[in-house]
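Submitted below is the structure of interest, expressed as structure tokens.
A protein chain is absent from this complex, but the other protein chains hold their places.
And now, chain A:
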Amino acid sequence: MNAATPFDLWVYLAASPLLWLTLTVGIFVGAQRLAKASGFHALVNPVLITIVAVVIVLQLTGTRYDTYFDGAQFIHFILGPATVALAVPLYRARQLVRAKALPILAALAIGAPFAIASATMIAFLLGAGREIILALVPKSVTAGIAVGIAGEIGAEPALTAVLVIATGILGAVIVTPLMNALKITDYAARGFAAGLTSHGIGTARAYQVNPIAGSFAGLAMALNGVVTAIIVPLVYGPLAGA
């Protein structure tokens, strides 16, 4: 039997889930190391680095996104159970939540609709089309919930996912310098803002900075996800159908 040529090997590997799965996990582990080595600098965001690196590899090898996603879908699937897992930090923080119930409810009641209204209004004023505006609606909600909301209001789920992730990265990069500049040292408030604005990526960032910030971020992400998922279809459903 003849040994496979490098080309045969590439043709086989490029089409198999194994290569893209390994590549994604491998780059992410490397990016996490890099973030740690930088002292968790805001700009060295593991999610951002991994996405950019994978896009470059796909472009260089001429690989289609569909082919990549066939492998990466195993990671993508974990979004669901990881979303359900938010119940655990929520349960652990229940006493803290009770003590801070009023600020939490107030920040949620104003922050959740503000995240939607500010983005959609700005896009509307700058002349963006309906497709873009609808995809922006769940931008502050964790991807596992946002894609579900996109389906309910007739937004393009893939575009929504990209905008959600962009928001997550932006929030994670901006939050620490912004709060430090304003000399806000209340880590419960900082974390809550980070989680409400930029969901999982902001929460991952908050855990790097401070454990209390991290648990309040996880709480804000879970609450914002639930509240937005309930409000949005009720408000936008009739609008989309009209």
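By our rule, contacts are C-beta pairs under 8 Å (C-beta built on N, C-alpha and C of every residue); 3 or more make two chains touch, one makes a residue touch a chain; residues count from 1.
Note that in this section contacts and distances are computed from a predicted model.
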### Message
There's a gap in the complex where one chain should be. From "Zinc ribbon domain-containing protein", "CidA/LrgA family protein", "Branched-chain amino acid ABC transporter permease" or "Glutamate transport system substrate-binding protein", what does UniProt name that chain?
### Response
"CidA/LrgA family protein"
### Summary
Touching the hidden chain, out of A:A14, A:L34 or A:I174, is A:I174
### Query
At which residues does chain A meet the chain that is not included here?
24-25, 28, 32, 46-47, 50-51, 54-55, 58-59, 65, 68-69, 72-73, 75-76, 78-92, 100, 102-104, 106-107, 110-111, 114-115, 118-120, 122-123, 126-129, 131-132, 136, 139-140, 143-145, 147-149, 151-152, 158-159, 161-168, 170-171, 174-175, 178-179, 184, 186, 188-190, 192-194, 196-198, 200-201, 203-204, 207, 218, 220, 222, 225-226, 229-230, 233-234, 237
